[in-house]
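The structure appears below as structure tokens.
The complex appears here minus one protein chain, its other protein chains still in place.
Labels run A, B and C following the written order; every chain starts at residue 1.
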Amino acid sequence: MLELTDLCYTYPDGTEALRHINLRIAEGEKVALVGPNGAGKSTLLLHLNGVLRCRTGAITVAGHPIADESIRQVRAQVGMVFQDPDDQLFSPTVFDDVAFGPLHMGLDEQDVRGRVLRALDQVGMSGFERRMPHHMSLGQRKRVAIATVLSMSPGVLALDEPSAGLDPRARRGLIDLLRSLPQAMVVSTHDMRMVAEVFPRTVVLAQGQVAFDGPSEAILGDGELLERYGLERP
Amino acid sequence: MLELTDLCYTYPDGTEALRHINLRIAEGEKVALVGPNGAGKSTLLLHLNGVLRCRTGAITVAGHPIADESIRQVRAQVGMVFQDPDDQLFSPTVFDDVAFGPLHMGLDEQDVRGRVLRALDQVGMSGFERRMPHHMSLGQRKRVAIATVLSMSPGVLALDEPSAGLDPRARRGLIDLLRSLPQAMVVSTHDMRMVAEVFPRTVVLAQGQVAFDGPSEAILGDGELLERYGLERP
Amino acid sequence: MNLIDLAQRMQLAMHIPDGFLSVPVALAWWALTIVMIGIAVRQIGDSLNERQIPLMGVMAAFIFAAQMLNFPVLGGTSGHLLGGALAALLLGPWAGILVMSCVIALQALLFQDGGLLALGANIFNMGIATAAIGYFAGMPLLRLFGGKRWGLVVAGFITAWLSVMVAATLTSVELVISGLSAAVVFPAMLFVHMFIGIGEGLITVAALAFVVSTRPDLAATLAGYLSPEALRRPVGRGSMIGVTGVGLLIAVGAALLSPLASASPDGLERVAEDKGFLDQALGPVFNLLPDYTIPGLDGPVSTILAGIIGLLIVFALVYGVSLLLRGRGEGRAIGQQSGSRSGD
Partner (left out) sequence: MTLSTNALDRYIDGQSPVHGLDARVKLVLALAYILAMALLPPGAWAGIAVSAALLWWAVLRSEVGLRMIITRAFVALPFALVAVTLVFTRPGAPILRIPLGPWVLTATDVGLTAFVSIVLKSWLSVQAALLLTATTHFTDVLYALRALHLPKVLVAILSFAYRYLFVMIDEAQRMLRARECRSAELPGRRGGGSIRWRAGVVGQMVGTLFLRSYERSERIYIAMLSRGFSGELRTISPRALSSSEQGLLLVGGATLAGVVLVSYLLV
């Protein structure tokens, strides 16, 4: 589904954020991306749908390499959800926001409408179409943020710290939602309990490199490894 | 040190946020304030230094009731730190920010300088005086935010969700800092592990009322109670 | 803290409600505003990319919110920002115009601050004119001082103060053409806004200095003239006209301020500290009103005469100084360029 080969990225100011990353993510696979602040998690996610472009190395999405011509298809394939839903929800109403992706894919209005309703239904926010984001709780906004990419029917979801700032109850709802979605996922998080519950596979990034890639149980049970990468026990 | 008697508060829109709260906090006592979203934790904290004023009930700080004339003195007694350090840090340099409180108190420059250096030393941020808060990490900014009130030498600290958004290492540093500070503290949080490590006493708020007030061990060991108030096990 | 009260109290100063402008005046200013916004949309479309759309939207929200940040000035009043000059200085003139237009339109549409028919005039006064001052006064002044930190302070303050005065003057002009009494409107509006302008200037300078020192890269990319190279470029003939115009406006301002300045030789700060800022400012206005409403008094005439003489003197001074600085600026520009290379 998604394949990264020898990905490197250096920010214009010289920060080497990613170094020689190799990753393969199969269809429907759910992968947690963990690591200390500044490890490069967000930077990696921004590569998955081509917002940042690697100079060396390559990324293929569903077999097609990311290139200027294919960038639109890639963005429809990889749905990116940012940490702060206030950044993600930039339209005045929920409907407009969820419709933004499909409209920019060039779909006709009938189809757009159908996709919006379906996406909102998937995240359990039916009936909120006319609401404004600032009238909703953080948990609700996070759900709508996920709906804004589901409406593009992506094959992969890339979520940046989805559980940050939620209280335990809202967090529980989010975990159930993530488990129920059929898409492949790459989710950056500091929340090791969510990792234990949702993700069979974990990738640990440290200083821009893959420090561990394997079954989540292996790392969650290994106190010494967790310690080394500044992670908590779940 | 701090005494709340029969505190009630209703927001202008009619939300009853606090109902008949009674609390006593002794000098140097560290108290955790937990409860689900919307329980009234932030509202309660805002009363401690008179940002919100109760209509019924009374608050005394170091024996003096909060009143219009004394409000400014109360603010020197109760140092309030908000969740988002960006709200608290609005000066171009760390020094200016930590100096705001003392300068506003009308202290002379020599004294202000001494207080700033001492406060930064307490939070382990000596040497950052000339740095811009804008360019520091979240954990560092949280420390500086605490220093901005320490420089006013308050008797009580009121912190709103200090560990939210920190990665495990920064969170560890914060916990050590809170343990080392001699002041009395009232700290609202969702982080039950921090409660276990720092606070001997826990107050549970639910729907604006004190639902539990006692030793932290008692509540942390009681799965059923935790469940009832939507709290996590540590 | 009641937000509605806050929002309303601070806006009333200059937002003309419906009913006070005559229809031809309102429509004429609508036409002017539409033309200017049209040009601005064009310019933005030509010179910048689609990144600007969310940027300008968020900036409009920013100005709106920044107007709520206030500081207590004794006597229960508070100072706050209008923001037109700041927007133009930080974003450039065209983006500044669009951002301010949206702010003022939102205030009218959401909170009835200012009327809808009067919206054209309100946008022109508080959005377009202030942004234009921000650019035509701010840019040459900044260059004149060659990128010095104190230059930023002086230029920022003058620009912000002028922008408020120009907006107040335009508001008065529109009201007077619509049939209100010039003898009341002008002194009342200008007098109050001389003080509001000081607050505007102080806040603008601090905000500008903050942004320039924290994110110099940003200040330079958003408004090209805040980049070090642009600041070091010598002031050209066109800009000299701008500087001259600014000098003129300052002179007018100085003439207006002089009675007050002489009343409190220790400066405005003392007045504000001891007596309360706007109380002090408003008091004389109400005392003055009867003077001015009685037609045929020679008081105003002599004031104006004195003002004009003062204006000429100050104008000559400003022009002379600017000529002097211009010569020095060229010499320094070369020196700094070679110096900066070794310094970096």
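One rule holds for everything that comes next: contacts are C-beta pairs under 8 Å (C-beta built on N, C-alpha and C of every residue); 3 or more make two chains touch, one makes a residue touch a chain.
Since we're looking at a predicted model, the values are computed, not measured.
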{"item": "Partners of the unshown chain among those that are drawn", "value": "A, B, C"}
{"item": "Option from A:31, A:61, A:120 or A:152 whose C-beta touches the chain left out", "value": "A:152"}
{"item": "Contact residue for the chain not shown (choose from B:5, B:73 or B:207)", "value": "B:73"}
{"item": "Residue, one of C:28, C:55, C:154 or C:248, that touches the chain absent here", "value": "C:55"}
{"item": "Contact set of chain C toward the excluded chain (per top definition)", "value": "1-4, 7-8, 12, 16-23, 26, 37-38, 41, 44-45, 49-51, 53-62, 64-66, 68-73, 79-81, 86, 90, 98-99, 101-103, 105-106, 108-112, 115-117, 175, 179-181, 183-185, 188, 199, 202-211, 214-215, 218, 222, 269, 272-273, 277, 289-290, 293-295"}
{"item": "For chain B, residues in touch with the removed chain", "value": "12-13, 46, 49, 51, 72-73, 75-76, 79-80, 82, 84, 86-92, 96, 100-101, 103-107, 134, 148-149, 152"}
{"item": "Footprint left on chain A by the chain that the document does not show", "value": "46, 49, 51, 72, 75-76, 79-80, 82, 84, 86-93, 96, 99-101, 103-105, 109, 112, 130, 132-137, 148-149, 152"}
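FYI, only the chains that are shown with their structure count from here on.
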{"item": "Arrangement of touching chains [line / ring / star / complete / other]", "value": "line"}
{"item": "Of all other chains, the one whose Cα centre sits farthest from chain A", "value": "C"}
{"item": "Approximate Å spacing (C-alpha centroids) for the pair chain A, chain C", "value": "45"}
{"item": "Chain centre separation in whole Å, for chain C relative to chain B (CA means)", "value": "41"}
{"item": "Shared-contact residues (touching 2 or more other chains) in chain A", "value": "none"}
{"item": "Residues of chain C whose C-beta touches two or more other chains", "value": "none"}
{"item": "Complex interface listing, chain A residues touching chain B", "value": "36-38, 137, 164-165, 167-170, 190, 230-232"}
{"item": "Residue ranges of chain B touching chain C (in the complex, touch as defined)", "value": "12, 92, 132, 134-135"}
{"item": "Residues on chain C engaged by chain B in the complex (per definition of touch)", "value": "2, 209-210, 213-215"}
